[in-house]
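As structure tokens, the structure follows; a few thoughts come after it.
The block that comes next holds subunit A.
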Amino acid sequence: MLLVLLILIPLIAGIVSFAWKNSSVKVWALLSTLASSALAVMAFYAQKQGMIRFDAPWIPSLGANFSLNADGMAAVLALLTAIIYLIIFIAQWNKPLADFHRFVGLMLLSQAGITGVFLANDLLLFYFFWELALVPVYFLASTWGGEKRIPVTFKFFIYTFLGSMMMLAAIIYLYLHTDNLSFDYYSIVQAGQALGAGKQQVLFWFVFIAFAVKMPIFPFHTWQPDTYEQAAMPVTIVLSAVMVKMGLFATFKWLIPVLPQGVDFWSNAVMILCIIGIIYASILAMVQNDLKRLVAYSSIAHVGLMCLALFAQTDIANDGVMIQMFNHGINITGMWILVAMIEHRYHTRNMKELGGIATVAPVMVIALVIIAFANIALPLTNAFVGEFMLFHGIFQSANPHHILYMVLAGTGIVFGAVYTLKMVQRVAYGELANNTTVVDVKANEVIGLTIIIALILIIGVYPDIIFGIVG
Partner candidate 1 sequence: MKDLIYLVPLLPLVGFLINGLFWKSMPKNVAAFIGNITVLGSFVIALLIFFGIKNQPGTAGTVFLFDFIHSGSLSIPFAFQVDQLSSLFMLIITGVGFLIHLYSIGYMKGDAGFVKYFAYLNLFVFAMLVLVLANNLVVMYIGWEGVGLASYLLIGFWYKNKDFSSAGKKAFIMNRIGDLGFLTGVFLTLYYFGSATYSEVFTQLAAGTTASTGVLNAIGICLFIGAMGKSAQIPLYTWLPDAMAGPTPVSALIHAATMVTAGVYLIARSHILYNMAPAAQTLIAITGVATAVFAASIALKQYDIKKVLAYSTVSQLGYMFLALGVGSYFGGIFHVLTHAFFKALLFLGAGSVIHAMGGEQDLRKMGGLGKYMRITQITFLIACLAIAGIPGFSGFFSKDEILAAAYAKNPIYYYLGLLGALMTAFYMFRIYFYIFTGKFRGTEEQKKHLHESPATMTFPLLVLAVLSIAAGYIGLPKLLAAHNSLHEYLSPVLSDFHIAHLSESTEWLLMGLTGLLVVIMIAWVYLICKKAQFKENTGLAKALEDKWYIDEIYQTVFEKPILALGRFFDRIFDRKVVDGLVNGVGRMVIWSSGRMRLLQNGQVGFYFFGMVIGIVLLMAVGLLLVH
Partner candidate 2 sequence: MPINNYIFLSLALFAIGVMGVLMRRNAIIVFMSIELMLNAVNLLMVAFSKLYGLADAQVFVFFIMVVAAAEVAVGLAIIVSMYRKVHSVDINILNRLKH
Partner candidate 3 sequence: MQLHVILFWLLSAMAIGCALGVILSRNPVKSVLFLIATFFAISGHYVLMNAQFLAIVNIIVYAGAIMVLFLFVIMLMNLNTDAEPQKSRIIQMAAVVSGGALFLVVIAALKTVDQSGQNLIDASGDIGLIHQLGIALFDHYVLPFELSSVLFLSAMIGAMVIGKKEKNLNSHSNLTESK
């Protein structure tokens, strides 16, 4: 029931918000996200006692059940989703967008969808939530944001929808090959594993393209920088902090166990793509002037590393992916909030026009530095734990080239330092480029950033807080 509530609360709250044509809708949103955060924490602790599940018949004639399951990674991601939405609404507190009630409604709907993706234990239900997450985000990204947001978002939508459709073909195929015509996770896994190697190899791409586009992995990434750049900040956060995890999580849950022979056959190719992506995106990030594009490319690099680790298929890599998904979500949220604050105050994201913010907004710069270093996995920040385990997992992989892959992927941490520090320097240091008088940080921003920084440090110093419960 806990799990159902995790989906229902944002869903209902979202629908209610559409009718709440009043600025107090932000209180409503905050209450809803607080409630779901509390529930997510409860679920997170509850699953220590054993997996918590929910099962109810849905479409018996199809063998589809409303079945939810919060096993380790799902619980972590559900928690992440709840926290991120909470932080978004805190950070957005004093920046109400036009038509705020619609914004809140769509946001909460997307939250329901994303949470559902993480919890679904039934393939059809998973697909449902997969799309339920996508559609509100389409509207969100198209309604609020930069000038070119509409075509850019449209491209994003079509691109991801293409992936979804390919996946749908695979879903039907797998479903028809289950013994009892069921969408249940175990039936699907059995059906997938029973398929011949050749079929698995073909099916692999049908499933993986959907996830690869969502993550995104080179060369399916081109929608991402544009979309991140154009979307409004809360939407960018949703896209990068949680939606990206949908692809990774789905690969972990719905691809690797289901099509093991397909994965074995293609894992080398995917890993190479991931590595190319890491280096490619890092190099691109180095030459960006727009803060959002820089963070966008850096996200591609980070996600590439996580995907690489997934395909290393070692337990430690999987644990690393789990914690790193959480960390990446937290860190990139912090990054976007800071970018939003900068943009809000200076009306530009172009680093050429920024500089010396440290003089006037020291608190903001402190947060920026901390989050930037978390972004490049400095030890005692959360990302270090994650990346350490990822690299270790890749190193332990059975792949014959595992050491080479680890080292090549490791160049990402050097490049990461290059572009992140370059960004910090160009934004925060030097002479003040822009003489507008600015407020340093506001109370709600302090709260949001404090949550993020606290999580960064707590997980960085004592990651057992997660492994102790999930591991």
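On the choice of candidates, all candidates are chains of the complex that A comes from, given by their letters.
We adopt the following convention: a contact is a pair of C-beta atoms (placed from the backbone, for glycine too) under 8 Å apart; a residue touches a chain by one contact, two chains touch by 3 or more; residues count from 1.
Predicted, not measured: the structure shown is a model, and the values here were computed from it.
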With reference to the defined contact criterion, which of 1, 2 or 3 touches subunit A in this complex?
1
For subunit A, which residues are in contact with candidate 1 within the complex?
155, 158-159, 218-219, 221-223, 280, 283-284, 286-288, 315-316, 319-320, 356, 358-359, 369, 373, 378-380, 384-385, 388-389, 391-392, 395-396, 403, 406-407, 410-411, 413-414, 417-418, 421-422, 425, 428-431, 462-464, 467-468, 471
